[in-house]
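One structure, as structure tokens, below. Some questions next.
Note that one protein chain is taken out, while the other chains of the complex remain in position.
Showing subunit A:
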Amino acid sequence: MDAILSDLISLLITTIRVSTPLILACLAGLYSERAGIIDIGLEGKLLGAAFGAATVAYLTGSAWIGLIAGVGVSLAFSGIHGLASINFRGNQVISGVALNFLAAGLTTFLGATWFARGGNTPALSGDARFGAIHFPFARELSGVPVIGPLYSGLLSGHTILTYIAFLAVPLTAWVLWRTRFGLRLRSVGENPKALDTAGMSVMWLRYKALMITGTLVGVGGAYLSTAQAASFSNNMAAGRGFIALAALIFAKWRPFQAMFACLLFGLLEALQYRLQGQDLPFIGRVPTQAMQALPYVLTILLLAGFVGRAIPPKGLGQPYVKER
């Protein structure tokens, strides 16, 4: 019984760890898409932020300065995306795809040039990584049955970034439904003309949304390289930006649903770590590759319409032009 419970708890702990960057990226996408801007470039921002954070954390020895650098890289990407899709009214998907290519190429190139380790950054240690935060009495309570593992294992012992990610969920819901900014954000994704004729600037509001997007996904990228792992490695986002987008659609652009969708993807990823090389009842040994494919298979299934009709914000993807 205890063994099963501790197995379960450790599975859930892994789930939370791997869900953290997904939740941050997914909420980031939510702000952007609620404002009417498709963000295919989440993947590239994750990658760029992870690289920026790992590099600066290594150079300065501070995870926090690394985080700021990661967010900076991500914001710069958001700025380019904004320039292309808001000012120049370009195609948002193409701009996003271009940013993904740029991030993949630049991180590998700069990593190889600066550190000569095949695109990876040197390992981080000590203060250059985000350490786990232990709640009060976590150690003392860890021996207590049931409550111990839940409190000390599941709730306590994560990095600050994980707590930020989970706090960002109710905060986003509150912003969206209870504040003036949220009302305007939602309106600009649905019918930007309504906001424009009410005397507000559509452009400025969309930029504000993109800034929030850049910040959140930047934290997610920094988490990948300075909290979950201890260095940047080539292509370390591994499609998480796209999975976050899938989760966003699955969640129908709502924050709490987005969190649960990300946890579902996280659970699958955690399961595949856990089940690698193990015999499954009735099935036998499943090749590692098949297990690793699980989150991606789920993405396809969800997007292929198993979630019912997801109605995106009406103005999504359309550049705003004042009509004659």
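As a working rule, contacts are C-beta pairs under 8 Å (C-beta built on N, C-alpha and C of every residue); 3 or more make two chains touch, one makes a residue touch a chain; residues count from 1.
In the analysis below, contacts and distances are computed from a predicted model.
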The chain not rendered here carries, per UniProt and among "Imidazole glycerol phosphate synthase subunit HisH", "cytochrome-c oxidase", "Sugar ABC transporter ATP-binding protein" or "Stage V sporulation protein AE", the name "Sugar ABC transporter ATP-binding protein"
Hidden partner chain, touching residue among A:R89, A:R285 or A:K314 | A:K314
The listed residue (A:T121, A:S187 or A:T299) that touches the chain absent from the view is A:S187
Using the touch rule from the top, list residues of subunit A that touch the missing partner.
-> 177-184, 186-187, 190-191, 193-201, 204, 314, 322, 324
